[in-house]
Structures are given as structure tokens and as C-alpha cells.
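Of the protein chains in this complex, all but one are displayed in their positions.
Order of writing sets the chain letters: A, B and C. Residues in each chain are counted from 1.
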Amino acid sequence: MVNVGVIGAGLMGSTHARLLTSAVAGAEVVAISDAVQDSAATVAEEVGAGTIHADALELIADPAVHAVVIASPVATHEPFALACIEAGKPVLCEKPLATSAAAAKRIVDAEVAVARRYLTVGFMRRYDPGYADLKTRLDAGAIGAPLLVHCAHRNPSVHEFFDSRMIITDTAVHEVDITRWLLGEEIVRATVLTPAPSGRARQGLRDPQLILFETEHGRIVDVEAFVSAGYAYDIRCEIVGEDGTLELLPPATVSERRDFTESLPLPRGFQQRFGAAYVNELQAWVASIQLGEEPSGPSAWDGYAAAAVCEAAVASLESGRPVDVDL
Amino acid sequence: MVNVGVIGAGLMGSTHARLLTSAVAGAEVVAISDAVQDSAATVAEEVGAGTIHADALELIADPAVHAVVIASPVATHEPFALACIEAGKPVLCEKPLATSAAAAKRIVDAEVAVARRYLTVGFMRRYDPGYADLKTRLDAGAIGAPLLVHCAHRNPSVHEFFDSRMIITDTAVHEVDITRWLLGEEIVRATVLTPAPSGRARQGLRDPQLILFETEHGRIVDVEAFVSAGYAYDIRCEIVGEDGTLELLPPATVSERRDFTESLPLPRGFQQRFGAAYVNELQAWVASIQLGEEPSGPSAWDGYAAAAVCEAAVASLESGRPVDVDL
Amino acid sequence: MVNVGVIGAGLMGSTHARLLTSAVAGAEVVAISDAVQDSAATVAEEVGAGTIHADALELIADPAVHAVVIASPVATHEPFALACIEAGKPVLCEKPLATSAAAAKRIVDAEVAVARRYLTVGFMRRYDPGYADLKTRLDAGAIGAPLLVHCAHRNPSVHEFFDSRMIITDTAVHEVDITRWLLGEEIVRATVLTPAPSGRARQGLRDPQLILFETEHGRIVDVEAFVSAGYAYDIRCEIVGEDGTLELLPPATVSERRDFTESLPLPRGFQQRFGAAYVNELQAWVASIQLGEEPSGPSAWDGYAAAAVCEAAVASLESGRPVDVDL
Partner (left out) sequence: MVNVGVIGAGLMGSTHARLLTSAVAGAEVVAISDAVQDSAATVAEEVGAGTIHADALELIADPAVHAVVIASPVATHEPFALACIEAGKPVLCEKPLATSAAAAKRIVDAEVAVARRYLTVGFMRRYDPGYADLKTRLDAGAIGAPLLVHCAHRNPSVHEFFDSRMIITDTAVHEVDITRWLLGEEIVRATVLTPAPSGRARQGLRDPQLILFETEHGRIVDVEAFVSAGYAYDIRCEIVGEDGTLELLPPATVSERRDFTESLPLPRGFQQRFGAAYVNELQAWVASIQLGEEPSGPSAWDGYAAAAVCEAAVASLESGRPVDVDL
């Protein structure tokens, strides 16, 4: 049984704690930490965690805690991740890995210094059955060498505080990671185009954005990132190769025919669309810990690379010109 | 933690033991029993079960065992299920519940005698996300009152020993349960039609069969049961209602375009098609035990009703005429 | 230029006249006949036909008329068809060919007597691109020998005068012809089952019906015929063969995503669903006349066989038992 400590009792932290308790084999949540004591207590009671640590660093140091989930605000990721690496404890850190590429790089360096991987970044899409099938078939040569990837990331709406840069750092960051992973190469340049914004977008928000990435071997990835899309949480991905294409399908299970229309339901949010991915991510993480293996999921380097690409894209958003990634 | 004992270490038993260990929260497999000691030992080692019982009745009596999975040959289901009920232990029994409707009825009667549900029958389709969505939308009135259900149950191939009656009792039995559940009413008559058999069918096998069921309120269910279908494990279900239709979609996640063709993969077998259903079934079963609740899945009555419908269908297969269900 | 005379200026007659004028190469509508003079005059003016014949037999005899379309009430089909054959003029006769199998047989006999095909029956589905593709692929061996055909024929609603027998003779008759054509063999037995009728069906109407046909080589065709389906004009056809299946797709061209739903439009009526089929049917008919060839479309025999199968099905509807086709 892997005893897990969860740092952060907000939406993501409580989701992880709940899934570890109700849907993942081999794990037990034994400790919770949150700056807001009440939140920590509520989640701890729900999942039966016996210990509440006021200080997250104490949770990390707690000998009863074998492994740590970091789901606290992004500014805290760096110190907590470094503490986990120092303590030699497996850690699953929510994305983004850190507030800047430089901060993420320090985490990479810390692992390099101890010559062992402890950290996994929570890019859960790699565990989605659809993306996993894309990867398997692409790697099996189903469509030959990839040339282009067309992506769309559409949210029905976002919170008030969401600004134009977050459309890159919080939304398109998922496409950064998943296309790096699918293509198996680094992104070296980013260009952001901004069409006339949707009437649904909050005043001043550059939404949608059309973000273009070039990779080291000359592939192009285009990402429509659109957080005021209104109609659904819709994630699209088509890989164009030398011999054909592979495309993610929407995850519908039932077709309905009525009112002169055949219809399929579309997801309402990421929890619905990627529910299975979160469970698979946690199950794979727990299994690797049980086996004493290094984690195989997204690494600190992946978190760092994603941060560097997003910094280039944000610079392009501001300058209107292509910007090279500084990796 | 629910301590589970598994009776039967064959395909289904080992699958359940493995899933309980690697994909279900809150359960531990503590004991295994199988007529073949070596099989029991192999599975026990794989899942870390500490005890092997040569006699399944000892496993049921073992105080360290809180709950039992029965996946032994069907002839043993009745005595083992009765022993579990007598011992007051939750039991998940693979389908079919018993060798005859009469035997299944004795299990129903045993539960009635103790006035509490202990038994769940392994009709796992009710836990498939697709069938669950069909049920949810039908019950929400999406298509009005149901009038007809069109089903197809196609296996690529079956073992040598499969005979024409097993196409009903082992294959179409799933459609019997799922349509009873979807429609919320009993099947009262069965008619089996046999077209010219496929050249792929073993000599003498009446395959495919077109099986017609009538329900107590006059709905008609038609089931194409075809176990030498060759091309895939393909499960279809369309409900026709007064206002529209609902139809199960094949569970593809990726579309591939190459060689002048757009293609979607089809499942190769029931493990692939209903993998998530087995996990969901076990997780729901374990959760109900943890909560001390009576199980909410398919009951002994459902197992009995399915057996009675299958007996009528087998009689129709033999006589060529409609046969009333004796329930 | 083929000079066509059209008998009948109702819905089907005017449709044919209009298509011959506006969408078919090589034809000109030169004469119209209808029991209602005003209707004839209206259509004649619209399509620029110079002659109106009060008597359809005069139209047939008119030397300026090279070929005839019969779209008058079914009771008149036999005498008009016989007159065309006698006059040696190509004739396209709307379905059903005649009021009874016996009447249809007299038309077959008339052609046999002159040892030449003049008549084409308006089973336009054979000219639908979808059904034509089904036939091409089946005949090319894509799925091996056919074993079963599953059909659904659903109309949103029908006129007041529609009775339970017309669900066979006017609706399912299309499936009779198309499955005979697809399978290339005769239907020898019919059984009609009637589930509880839809609440949308007029009082007393047995709607839907589940009609089962057996062919001379033991194939089974099941047809759900449902004329109060409400939701759309929906035509389904799946052929199950020894190596796979072929299925007709609904004819959508655009997918719409909005309101958390992906949707495809479904046809509202036969004109929309089979618009291209009518044009193709007329174009093939005109082309064969221009080339002086015998027609290759549905023959008088096809019209007769369909009538005989429908008579058996109507008898089964009344008796509740399987009825052999008297062919």
C-alpha cells in the first residue's frame, strides 16, 4: 500500500485525493496539507486521511508519507518539489511545473544532481486512451513520418481572472506537452496570431488565438486555443503524416435521433473529458512506486520544456512576431 | 479494505483477481480456490493472496474472507452461492447464475428466506458506459416510450465445444439481461429463427440465429446472435421509441485515414470491449460492501429471469415455434 | 431528344415531369394527361408540354409521344401499362405495379408475349448512390455471402387514410424490392409481428410492424416498418455476411457542434432522401431509350414478385402466422 500525502485541498488536490481513495488500487491518502485548514480538514475527513499538516514541508518530511501529490498554487511548486527530491520521495506535481522556465530548470537540475527521477508532472493527457492510441499508431508507422499537427482546445468559458497570456500558459500548455510527446522532438519557435475576438470573450481578452509551433525537425503544429467557445469542452487533434492522418474522436458512447437530427453529446469540461486520464495517471504512478521503479510519465524536463515554449509564445503574443524558444 | 476470496482461477477468476488487485480501490484478494491446485497457486502468487483453499466451501467459511467472487464452472454456482448466503457474505457470481431456471430459483428463495440481498450476478454490461448512457437517457424520456429494441451480438469465433444452445445461454443471455434492464419489464415469449448458417460456423452449428423476444407490455426485442462472425467482437443495440431512437456507438477513440479509406478499429473480444465495465462492476461491488449497503447490481432474480427466458428460447430453437417463458 | 408523355399530374407525376425538364438530359415532356384537367394544364404549362390528352390511352397512342411515365392511381396502372406494351413504347410505371399480384402477372405475360421488355417499375432506390454502393460492394465479395439483412423504414407520419396493410404494400414494398435486388434471390415466406403500437399511431393502426422475410436460399431479412416514427424519414439497411457487414449511412454533408452536442441533420421525407435517386432513375431510363436498348431497371417481374410478397405479408398480418409466397 502506497501512503500518499496530498498538498493542496482545492479543486485539483481534492480530486486527486478522492480518486486515490475511490478509484485507484494500492494507494491510501494518509495526510493532507493546505494553507486553509478547513479545506484540509474537509478533504481529510472525506478520504479518511489521519493527519493534517499545517506546513506542507512537514507533510513532505513525515515518515508515514511515502509519496506526495502537489496541487497547491503554482508559486509553491518549486520549493515543494525541491523538498520532495531532497527527501527522496516520489512526487506528482500538477502542471504548470513552476512559475517560469528558469524555476522549472532548477527542479530539473536538482534531479540531475541526485541522479534519479522522483518527479512526474501532471500532464494527464498522455494517459487519455485517445491520445495514447494516437501515439501507439504513430509510433507503429501507421501514417509514416508526421508533418503537421492540427489542434483545437476549446473551453466553454473561463473565470473572470483569465487573461490573454493564460490562454497560452494554462490552456495551450497541454498542447505543447502532448505534441512534444507525440512527435518526440522539441518545439523551437512560437508564433501567436489573434483574430478578431469572440463577442463572448471578456473585454480585452485576445480569444481565440491561433498559435503556431515549429519543431527542431521542421514539423508545424497549429493550435486554436479558445476559452470562450461556449458550445462545449472540445479537444481536437489531427496528425498529418507522409502516408495518411490520425485524428482523435470525440468520446461519445450513444447516438440519439430525434427532431430530424442525429446527435452525439459533447463534453462539458475537462473532468468529464479526461476523467479516465486522471485515474490512469494516478494508477500508473502508484504502480511504479509499488514496483520501486522510476516514474515513466512526464518528467521535470517536460515541465521545463513546456514552460520555455510558453514563454516564447507569450513573447510572440506581445510582439506579434515569431519568437525562438530558449531551451 | 475488503478482503475478497476468489473461487475459480480460470480466465474469469484470474481476471477478477487481477482487476481487484491492480485497478480497484479498497479491495484485497486474500484467498483463492480452484479444483486445479496449480492454477490457484499461480493466481495467488500473482495477486499476493496469502491463502489457498483446496475446498471452496472452506474459502467461503474462512473468517478472513469478507466477500466472495464465484468464477468456477457453472455447475458449482448453486452450492457455492447458497453457502455464501448462508454465511451472510456478499458474493459476486459470474453468469449464468445456475444450470437451470429451477436451480437459479432456489438461490432466489434462499435470499428471500434470509430477507437480505447478498448476491450480485456478473452481468457486467450494466456497468458499461455506453449501456449506462442508454439507460439514463431512455429513463429521462429522451425518446419517449420504447417500442422495439434491435440488438446484435457478434463474436469473431468460439471454442470447438460451443453448440447451438449455447448461442442462447452463453451469448444472447447478455442481451436478455440488458434489455430486461433497459426496458424495465419481463420477457414473456421467445422465438428463434435460424437462417442458412455461415460457412465459418462449425458443422451443425445453427449460427447466426435471429432471436425474438416479446415483453409483458408488448415490446419486441430482436437479437442477432452470431458467434462465427469473423470480423470483430461487435455489439450493437438500438432502442426505437415513440419520439426517436438511441443507439450504442462502437468505442473507437482514433480515426485513421490512409489508402483511400477512413477507418476505426473494432474490438477483438469481450475483454477489450467491456474492460471498463468489469472494473466498474467490481468497484461498485466493493464500494457497496465498504458502505455496508445491499448490492445494487443484477440480483438473483435477474439471474433467474435470464435463465427462464433462455430456457424458452432453447425450446423454441428445438421446436421452431414461439415458446412462452415460465417465470 | 426523347419526347415523353406523363400520365398523372399529382405529386409523383408532376415531380417526374419537372425533373425531366429541369434535371435530365435528352428528354422533353410533350404531353400530359390527368383525370383532373386543371392539374394537367398546370403541369403542362410549367414544363412547357404542348399537348393535353383528356384520355390517357390517347396520350399513349399519340405518335409524338416516344415514351410514357405512368403516375396515375394504382388501379389504372394495369390497362395503361398493357396499352404501352401493345403500342411498343417504353414505359416507366410508378410502384406498386398493379393492385394485385395477379394483375401484375398479366403485365409480365404481356411482355413475354411480345418477347421484349418495355416496362420499368419505379423502384427508384436501386438508383440511390448508397444502395448502389451496397450492391457493388456485396457483389464484389467485400463481406462474403450474405446471411441476414436488417432494415428500418421510418416515416415521420402518414396521411389519415393509411391503414395497417399499406404499411406493407406502400412502405415495406420498397424493402421487398431492394433486398430481392441486393441478395439476387426470391423471398419465399413472410411473417409479420406487431408490437404495442406507438402512441403517435392513429387509433387502430398496427404501427410499427416487424416484418420477417425468408429467401429461397435461407437468408432472413427483417424490416422494421414504422410510419408514425415522428423524428425523421430514416432508412436503414445493414447486410451481414460471412466476412463482415455493409451498412447504409445517413446522407449528411455537414456536422454542427453547438449546445454541448454534435449533430447531423436527418431527412424530412422521401423527396429529400431520394432526390438524387429519382434523377438518376429518369436519366438512366432516358439514356436507354436514346440508345434503343431494353431498359435495365426494375422489370415487370420485379413488380410482380414484390406484389406477391406483399400479399403474403398482408395475409400474415391478418393471421399472425408465417405465410408462404405464391410466386
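Rule of thumb we're sticking to: a contact is a pair of C-beta atoms (placed from the backbone, for glycine too) under 8 Å apart; a residue touches a chain by one contact, two chains touch by 3 or more.
Fair warning: this is a prediction, and the values are worked out from it, not measured in the lab.
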{"item": "Listed residues C:Ile52, C:Ala102, C:Ala142 or C:Leu327, member touching the removed chain", "value": "C:Ala142"}
{"item": "Sole contact to the chain not displayed, among B:Glu78, B:Asp234 or B:Glu281", "value": "B:Asp234"}
{"item": "Hidden partner chain, touching residue among A:Thr42, A:Ser100, A:Ser157 or A:Ser198", "value": "A:Ser198"}
{"item": "Options C:Ala41, C:Ala87 or C:Ala287, residue touching the unrepresented chain", "value": "C:Ala287"}
{"item": "Chain not shown, touching residues in subunit C", "value": "20-27, 129-130, 133-134, 137, 142-143, 243-249, 251-259, 264, 276, 283, 287"}
{"item": "Residue numbers in subunit A that touch the chain omitted from display", "value": "143-145, 147-148, 150, 152, 193, 195-196, 198-200, 208, 210, 212, 214, 217-220, 222, 224, 226, 229-231, 234, 240, 242-245"}
{"item": "Missing-chain contacts mapped onto subunit B", "value": "156, 231-232, 234, 250, 252, 257-268"}
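Everything that follows uses one rule, which is that only the chains that are shown with their structure count from here on.
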{"item": "Superposing rotation of subunit B relative to subunit C, computed on C-alpha atoms, to nearest 5°", "value": "180"}
{"item": "Centre-of-Cα separation between subunit B and subunit A, whole angstrom", "value": "37"}
{"item": "Averaged-CA centre spacing for the pair subunit C and subunit B, given as whole angstrom", "value": "44"}
{"item": "Centre-to-centre distance between subunit C and subunit A (centres being mean Cα positions), rounded to whole Å", "value": "57"}
{"item": "Per-residue overlap in subunit A, given as positions that touch at least 2 other chains", "value": "252, 257-259, 264"}
